[in-house]
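Let me begin by presenting the structure, written as structure tokens, before commenting on it.
Removed from the display is one protein chain of the complex; every other protein chain stays in position.
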């Protein structure tokens, strides 16, 4: 992919996302959730989307807001059901959204395979369980495996800590989670970061996502969470 | 694996390596070659070894010295033939060593699969070439793939830049190459480093090999190479 | 049938006491993943001398305790455990992405994983992700990866369901998480080794072995 574009707003960063696209959305709960890009995507208006994410949204923000806006046809995720996933829960029970539950590690590895040009892989996770029903299985060296296929995205929306102006990325703590894998698995990777630094300012040994995987970058305000009275 | 052991010498680090073992040896040419561990392995005496490495040794040092000592039954590598691989070349032409040539990326990915618990994977590299002959193939979404199996080691000998006392590793520049992958693919991973630093001294965001993959560590003198008159 | 190696204590254990028993049994220097729910209690009983390193599947080795938060404190939302609760670092910790984190589990590098369970079969099948009730929204998270994600997979659970039925069963009736993956069951009534030769009782709490075998329908 050619050189990453540095954009002025999240709205510019999500231009061109077509109806019917498959969107990989980073984050594990709040950590690494690309809130600004999701909000921009809601404003942008693309609909009939397939979303690949670990969860199916919390409260009425971020991914939950995208679902609530009725833009998502199908969710592939490992864990939709959470204490505050009521938006998804209602859509699902009303039959207004499709769900494919994927074990969390398979979700990650299937996207890794998409980014790495692997056609399919034999995975031991889920063998003999309902989630492997109908899938090809094989015994290799005495162990049973299920054949799993890549999950490729048209777009990835990722939140990182810092980018340099070329698009190299570093993440912060466990907010790294799915970001680096999704960045490799999408045709177009769009990243929101807390800070854009000059080229050469990131340690080449510590870059987690090399610039080649990044197409668009936008700098956003950091979000802060404080302990509330009622938790 | 339980906590890594910090050892006083390379000789202590290679104790217990059995005849007939499969040894993954890091390095790409000189960069990342674990010279001290290989020299210790020669002194240790294990023989009938299968070695997995990118090359088959340079000059008469490192891996070439191990071959010259007659300890290696078989080499799996991507590129045995180099300007100064005469030790391997002679052994091979004399029929005294077996060779399995593996495309470089497949070598890396097959070890990655071993470390990641993947039973086999469909890979597009080498399709239709002599190196895929006899292997299972499959067309997936219109592209042809060859089924490749994991390469697992009994031991990995790896050279890294710094370790902390728990066994977390960082590498230096392109000397990283196969080290991080091999560390995941062996039952016992033995690492030589230029420096052992206190626990907490390495940036948790920049650790390349987490301590879980490291079993034995030894600090060795750094090697320096100067430009010779005749290159 | 493997002989019992354990002893009988006076009464059934609380979950907190059981957590202490499991913590005691984890070998020094082990790399361990503690599943969401009851198993997280085990961390409170691990001693610094044990040098146990905790893995959390959302991308960290060397996870520390829950962050101490007071009203109004800024939470570091970038550092949580798998239950999305803020935690702290320990010295020597490291971060990695999700594919690397699950490769670490799937590749068998963790020494021990401790999980909760709805049911465990005598041959080590695990059911802990879905009750199978119609209408439930399916959600597996990392459960199937954890089930096969360590050299030893321990289960921590009450031995009997609220209706009194045993949760260590001949065959699971609930949807499986993994097949033949559990090696040991820690319960409030006793500790069981699941071996190819059958169920071995290591310890019993508040009940003798004979009675326990009877209630579980285990042959003598």
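Just so it is clear, A, B and C label the chains in written order, and each chain counts residues from 1 on its own.
Quick note on the criterion: a residue touches a chain if its C-beta (ideal position, glycine included) is under 8 Å from a C-beta of that chain, and two chains touch if they have at least 3 such contacts.
Here the structure is a predicted model, which means the values were calculated and not measured.
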### Message
With touch defined as in the header, list the contact partners of the absent chain among those displayed.
### Response
A, B
#### Entry: From B:5, B:125 or B:188, residue that would touch the chain that is not displayed
B:125
## Note on the structure
From A:68, A:106 or A:168, the answer for touching the chain not displayed is A:168
## Note on the structure
Where B:155, B:178 or B:213 are the choices, the one touching the absent chain is B:178
### Message
Across the whole complex, list the residues on chain B that are touched by the chain not included here.
### Response
28-32, 54, 78-81, 89, 92-93, 99, 101-109, 111-112, 123-131, 144, 161, 171-181, 208, 223-229
### Query
Given the full complex, what residues of chain A touch the hidden partner chain?
1-3, 112, 114-118, 164-166, 168, 184, 199-200, 202, 204-205, 207, 210-213
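Assume only the chains that are shown with their structure count from here on.
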### Task
Just give me the whole-number Å value for how far the CA centre of chain A lies from that of chain B.
33
### Task
Enumerate the residues of chain A that touch no fewer than two other chains.
109, 123-124, 171-173, 208
## Note on the structure
Multi-chain contacts in chain C, i.e. residues touching at least two other chains, fall at 89, 95-96, 103, 105-106, 148
